[in-house]
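Excluded from the complex is one protein chain; the other protein chains are retained at their positions.
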Amino acid sequence: MTSSTPGQRAGRFDMHPDGTASHGSRVLGSILLIAVAIFLIVALVASPPDGAGADAMGDMVRIMYVHVPVAIACYTAFMVTAFASAMYLWKRTEGWDCLAAASVEVGIVFTVLTLATGSIWGHTAWGTWWEWDPRLTSTALMFVMYLGYLALRRAVVDPQSRAKQAAVLGLISFINVPIVHYSVDWWRSLHQTATIGRLDPTIDGLKLFALLFGMVLALLLYAWLMLHRFRLQWVETQVEAKGLDTALAERRAEAVADGGVR
Amino acid sequence: MTNTTLRSVISDARLVAGKDLRLEWRSRVTLNQLLPFALLVLVLFAFALDPDRSVLKDATPGLFWLAVLFSTLLAIQRAFAVETVDGIIDALRISGLDPAGIFLGKAAGIALHLLVVEAALLVGVTVMYGASPSGLLLVVATSIAATAGLAAAGAVYGVLAAGLRVRDTLLPILWLPVVAPLLIGATQAFGSAYEKSSGAGWRWCGLLGAFAVLYTAIGFVAFEPLLEES
Amino acid sequence: MIAVLNAMVLAASDWSYVAGAYIIVVGVLATYSAAVIIRGRKVGKQLPAKDRRWSSE
Partner (left out) sequence: MDPVVRFRAAVCLLGRFPALAGVDLDVNAGEIVLLQGPNGAGKTTLLRACAGLVKVAQGEASVLGVNLVDDPKAVRPLVGLLGHATGLYDDLSVSENIRFWTRAGGASLTDADNAMARLGLDGRLASVPVARLSAGQRRRSALAVLLARRPRLWLLDEPHAALDQAGRDLVDSLMVDAVNAGATVLFASHELDRAQEVADRSVHVVGGTTQPSGNVGHTSEAVEVD
């Protein structure tokens, strides 16, 4: 599927000449599209509702099949950021900085989804849109922390300073995640009342399959999004840096324009 | 070798902290601005909640530490505002001071300012909210541990934001989520201290101490690269 | 806003929660993917194809 000559095979299977797509991302994307369709059928139609015991969840259990996977994807994303930040501080190559930055943005999208599905899930369990559940609360704090990371990136102009400061922040933020989580956990466990309890349904058979399928799918979706987002970040960095040769020439030209002095 | 390094770090820290205290003595920013601000926050809480003392009294631990948190933000901003004018950051980089020493010195300076604020707030909640602690030792220990953590994290995030044009708005969003565990721990520990059951309180106090140690370690490592780029 | 949500919720069954959750997840991911790809095309124009290693197969 070469698309070197636009128009020859113009169609929706052609890659955009300027885009971030590659052959690999195309293949992965197509597989994912089919997989998502299958997943939706498994999760919403094929799998049975949770129906055993007094606190059975009924159809609500289906929210689990997306909530848990997106939560795993968001933690994975921030783990990748921490790793890439450490690698940047070691190697000082812009690729690691791009990876860290891209992963934070994708991670934030998954965090929003985690919070949204968690809140919807919670509404049936607790009757309110927000309850001070440890996992939800610490995820919300994590969300703000990584928004701060992006805000810092936007605030620093110099590319090298930005990369270094962001890398340090990316590492520290990741250390903070478990601290925040456990402190909120202990805080809630002191106040835990009977009405607030996490409903952990027993999951097996097709339900377990739907959950595992969702997890694999979420991680693959993360990988596919990262392919595009990383390339976008890379292109942005290159466009920033591209000016250097021109800028050097322009700067030296000042000397020539001024060169009559010698 | 490491021993002499540590000694030079500590002597640099004392130099920087001494300079900060002298600056405070000359400018009186904490005395004239930070203390009134903290007490003002206590009054505002009363307006917001209820003039009825029982509500305020029950909420004293949380309100106390919220007031401390807001005051700390101002203290951090002040601590790094004096370092970012007129080429002082360059002078610090070139000075020969160990960055870890600068970190410790700045954190110690912030911590001392905070302890003064906390002492005033303690009097404030006793007089205005009618809350007097039963476990005074726990109150003192909690204040010291939490202050160390707030100051250490504050110095790390303070220098991170120091050189930026948006530092005043960026610092709260970066720093407040990080010290949320401190707010929880200190409030819980104070809760026990004010209600005579200080068993769980000491555990929270230990958590605060662990946080302080962790952030001091982070500061030792992270301050140098951050000072270079701010 | 919350009142509207609550009213909707009262009238609906479990399935509306489930549908809501799935619509949000699929919708947000699709929108974000599209946004990233469109941004990539826009920014990519400023860079010659040889600097985008993935574009030449």
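A, B and C label the chains in the order they appear, each numbered from 1.
As a convention for this text, contacts are C-beta pairs under 8 Å (C-beta built on N, C-alpha and C of every residue); 3 or more make two chains touch, one makes a residue touch a chain.
Quantities reported herein were computed from a predicted structural model and do not represent experimental measurements.
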Using the whole complex, pick out the displayed chains that touch the missing one. A, B
Among B:15, B:66, B:144 or B:173, contact with the omitted chain is made only by B:15
Which of B:88, B:123, B:166 or B:217 touches the chain that is not shown? B:88
Across the whole complex, list the residues on chain B that are touched by the chain not included here. 12, 15, 19, 22-23, 26-27, 82, 85-88, 90-91, 93-97
Using the touch rule from the top, list residues of chain A that touch the missing partner. 157-160, 240-241, 243-244, 247-248, 251-259, 261-262
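Operating definition for what follows: only the chains that are shown with their structure count from here on.
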Taking each chain's centre as the mean position of its Cα atoms, how many Å separate chain A from chain B? 33
Measuring from the mean C-alpha position of chain B to the mean C-alpha position of chain C, what distance in angstrom results? 41
Where chain A and chain C are represented by their mean Cα positions, the distance between them in whole Å: 12
Chain C residues counted as touching two or more neighbouring chains: none
Identify all positions of chain B at which a residue touches two or more other chains, and write them in rising order. none
Report the residues of chain C in contact with chain A in the complex, numbered from low to high. 2, 5, 9, 14-15, 17-18, 20-22, 24-26, 28-29, 32-33, 36-37, 39-47, 49, 51-52, 54-55, 57
Inside the complex, what are the residues of chain B that reach chain A? 156, 160-161, 164-166, 170, 173-174, 177-178, 180-181, 184-185, 188, 200, 207, 211, 214, 218, 222, 225-226, 228-230
Which of the residues in chain A come into contact with chain B in the complex? 89, 141-142, 144-145, 147-148, 151-152, 155-156, 158, 160-161, 164-165, 168-169, 171-172, 175-176, 179-180, 183-184, 186-187, 190
